[in-house]
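Take a look at this one; I'll ask things after.
Shown here: the complex without one of its protein chains, the others still in place.
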Amino acid sequence: MKRRVAVLGATGIVGQRFVQFLADHPWFELELVMASERSAGKIYAQAVTWVLEKPIPKKAYELKLYPIDIDLVAKEKIDIVFTALPADVAKELEPQLAKKGIIVVSNASSMRLESDVPLLNPEVNADHVDAIEVQRRNRGWSGAIVKVPNCTTAIATLSLKPLVDVFGVGKVIVSTMQALSGAGLTGVPSMFILDNLIPYIEGEEEKVENESRKILGIFNGNNIEFNKEISVTASCHRVMVLEGHTEAIFAELKSKTSMDEIIKVMEEFKSNKIKNMGLPTAPEKPIVVRREIDRPQPRLDRLEGNGMSIVVGRVREDKTLNGVKYVVLGHNTIRGAAGTGVLIAELLVKKGYA
Amino acid sequence: MKRRVAVLGATGIVGQRFVQFLADHPWFELELVMASERSAGKIYAQAVTWVLEKPIPKKAYELKLYPIDIDLVAKEKIDIVFTALPADVAKELEPQLAKKGIIVVSNASSMRLESDVPLLNPEVNADHVDAIEVQRRNRGWSGAIVKVPNCTTAIATLSLKPLVDVFGVGKVIVSTMQALSGAGLTGVPSMFILDNLIPYIEGEEEKVENESRKILGIFNGNNIEFNKEISVTASCHRVMVLEGHTEAIFAELKSKTSMDEIIKVMEEFKSNKIKNMGLPTAPEKPIVVRREIDRPQPRLDRLEGNGMSIVVGRVREDKTLNGVKYVVLGHNTIRGAAGTGVLIAELLVKKGYA
Amino acid sequence: MKRRVAVLGATGIVGQRFVQFLADHPWFELELVMASERSAGKIYAQAVTWVLEKPIPKKAYELKLYPIDIDLVAKEKIDIVFTALPADVAKELEPQLAKKGIIVVSNASSMRLESDVPLLNPEVNADHVDAIEVQRRNRGWSGAIVKVPNCTTAIATLSLKPLVDVFGVGKVIVSTMQALSGAGLTGVPSMFILDNLIPYIEGEEEKVENESRKILGIFNGNNIEFNKEISVTASCHRVMVLEGHTEAIFAELKSKTSMDEIIKVMEEFKSNKIKNMGLPTAPEKPIVVRREIDRPQPRLDRLEGNGMSIVVGRVREDKTLNGVKYVVLGHNTIRGAAGTGVLIAELLVKKGYA
Partner (left out) sequence: MKRRVAVLGATGIVGQRFVQFLADHPWFELELVMASERSAGKIYAQAVTWVLEKPIPKKAYELKLYPIDIDLVAKEKIDIVFTALPADVAKELEPQLAKKGIIVVSNASSMRLESDVPLLNPEVNADHVDAIEVQRRNRGWSGAIVKVPNCTTAIATLSLKPLVDVFGVGKVIVSTMQALSGAGLTGVPSMFILDNLIPYIEGEEEKVENESRKILGIFNGNNIEFNKEISVTASCHRVMVLEGHTEAIFAELKSKTSMDEIIKVMEEFKSNKIKNMGLPTAPEKPIVVRREIDRPQPRLDRLEGNGMSIVVGRVREDKTLNGVKYVVLGHNTIRGAAGTGVLIAELLVKKGYA
């Protein structure tokens, strides 16, 4: 039987992606869309400024848009809520939903670093999901809150995971060229970015540096321990690209290897944490490695694996760091937000949490 | 008396900048412009596809454009030749000019790493200029070849120089977002870069890694020794910006310091190598540090100091590298090419080499 | 049985669209791809700089790319050749193919205005196809040449056809904002168009003005008569959009009507010339009319009807011209080139010409 799901914050750009992934999902039925007061009362298609590459799914077109309302969520017997809300709103609201027995899959940055809150990038750390049990014990909830990582971090950690497992990773430098969609529908005025770039994204660098160590850490049965071997430093920049974050990554490796070997472990990294689970949104190849000298490129590669694969290119030796440098691209509102959110929800269903 | 100067490769984008800087120069008289056969015979204004922000200087407008011709350069009694030629053409041609007693200030990458060829970023290593004497001895030339550094490298090394001098620098990671103009007038088709970026620039990373160590090295009277303390690794990317290269730099520092101190040494770095020389193209402040959270930005900051200043921002501690990270912007065809070329020529005049 | 087809000029942007539409076509088998000498010998995927929104079709991936060779086309028993060649090459080559009994569906501008050469925009003038018989008689060919209209013209005439039929049309003013892809893969350097537009496209205005009158004319059994009532004037401009030509059209109408009536005849214009033929590439609605105040927009609307529908918006009264003004958008390399080419070929099959 299909789970009844809702999207909170359904008109923003991540909300649109949630709606796109959920409208025709085999396991989920999109029952409810909510957004700010301003657009409430309209039907979804009228209220949203839709910007995705494909039209609004037919099932979502006529959905009535409600203002954010926890009681209505409960009354509608929603099993899973997907949130794309501002962090301060989410911080207040999500615990109330969890208390009411609802599973919250949240794209908001609040609570991401708390040790009993799974911060899931499923192919990397699906096993952290069991921290839900600790969370329920700690907080007395019948529902749960699970967090989607920051977009840049989701992409970076998926590319780093096979290196961490096989060679060990120490220092990591991440320099990003991030898409406009990451700032939301109206976040970056065109007068500010045309023939320009903006070398600052609020809070982003700290998120990459901290969340990476949690995602690449270990759940020890009681809490999630941050990875202590790895040390990440980031510089984050906005460029004139619609969708797709590109990251230049430089990583110190603990053991010597060849570039061919690195490419091999990346290509063979087959979603090990969720292997054979049959999750519908899991891409066949989480990491695609391209050999062309000038790839990955956002416009050409961002929809690889339906937007759920990351694309790595330019794998080359880094003598300064005794390691490797490469470029990785991921779709920021799919792999880095809504797509991973839906994949998490599928994992929760499979593991019996939802 | 004004030096008689020529520009070879005068119709390309660096050639246009040379013409712009030389047409009304107090020390130089632009006598001759040369370009490929195709446009020869026309007047400059007809042959060039001018793309700079100001119109063609009046003095250059009617200059007759000649095909590349060494004999004509000699016959016209040119003192200094500025070249913006492809590396393979330059490699052949520049030594012949030097042999004929002409001073060549070259933007081409050929010969940049040879130990008797000054690779000058004047505020950083003006003292390397005396390698000209070794060069003349070695090669039996009465003229000389002096090289302008790679654009990305010129910007990076100027920002690093005060750190190298005051704190010592070890590992350096450079990740760039480079302007379209660096690829020349027609180098990047719009179909390839709109809503996109290209994470590869041929030969660029090697240039940054190698030239940096030469520029930050020492001329010992016999040859130029590369800096052995510093180790640079680069990842270079093209973004949709007309002019101005932005670089995220992460640097390991040999001694502990504060961010305030770092900003102070950068701001106080007053062209020490060319101080009080009165070179017309030298900017008052070679390094401008901005405190706003979201600067430097190429469209807003690239013309700082008439395009000859670099602009640093976002100076912050880097715990991963035990050092500092910051963003630096420089005008790639001025500070990174023609402007620095003209500044070099002024230095050569002042030092009696031209 | 499937027709055996070839694409000549298969690596350019229109060539890529032909390959995309033909690789999995129900009636056609893509047997042969040809391009310039330079890329010949490679497999298609290696030789092409693929820029479309979806990856290279699997069937085309490994096709061997040949140099243009008429004898090979004949030897391979190709039924239909789709050409995306420069006009001067096409002018020479296409008659030779027709002479050998091959059907040529050509995107080149040569011969478009000749009175025995069908210039087909199928929903508008499918009945002109019978000029093939005159052509064969006149020229002694067993094959035939059929022309795809200029991209801007294909879009404009489809939007005008219902107005011509129902109200009569006199003066027409067309002002365009055309996509970069119309200039080919490398036609517009990014340095020329970023923060800019180019108010000139070679030969385009004449094509719109002349071809429109032929497409909207009548085949009288002997030759194609140009429409004498209509008089078109055009101003054509290139803007920074990847795909999709937008046209502001102002039209004098011969009889008075309301805007609602105009919208109605556009929406009800159901491919009348090819109705019920079951052509696979024909869109369900050739003209889609949008009511939003700010549509059509190229990024959001260009793939309407798989790129084969045009999208009209902002239909409003024009008191200056005693008529109507509106904005129309069409996908220039699909509706305006390869898609219409394939639709023409389907018509030829249905009518027994191929």
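Couple of notes before you dig in:
Which chain is which? They are A, B and C, in the order written, and residues in each are numbered from 1.
In the analysis below, a contact is a pair of C-beta atoms (placed from the backbone, for glycine too) under 8 Å apart; a residue touches a chain by one contact, two chains touch by 3 or more.
Source: prediction; values computed, not measured.
Looking at C:Ser36, C:Thr49, C:Ser115 or C:Gln297, the residue that reaches the missing chain in the full complex is C:Gln297.
Of the candidate positions C:Lys42, C:Arg139, C:His237 or C:Lys254, contact with the hidden chain is made by C:His237.
Counting over the whole complex, subunit B has residues 50-51, 53, 194-195, 300, 303 touching the chain that is not drawn. Residues touching the missing chain, restricted to subunit A, are 13, 49, 51, 180-181, 185-195, 240, 242 (touch as defined at the top). In the full complex, subunit C contacts the hidden chain through residues 171-173, 175, 177, 194-200, 231-233, 235, 237, 239-242, 246, 248, 250, 293-300, 313-314, 318-321, 325, 327.
The rule is simple: only the chains that are shown with their structure count from here on.
Chain centre most remote from that of subunit C: B (centre = mean of CA atoms).
The central chain of the assembly on a C-alpha centroid basis is A. Subunit B and subunit C have CA centres that are 48 Å apart. In subunit B, the residues that reach two or more other chains under the touch definition are 194-195, 240, 242.
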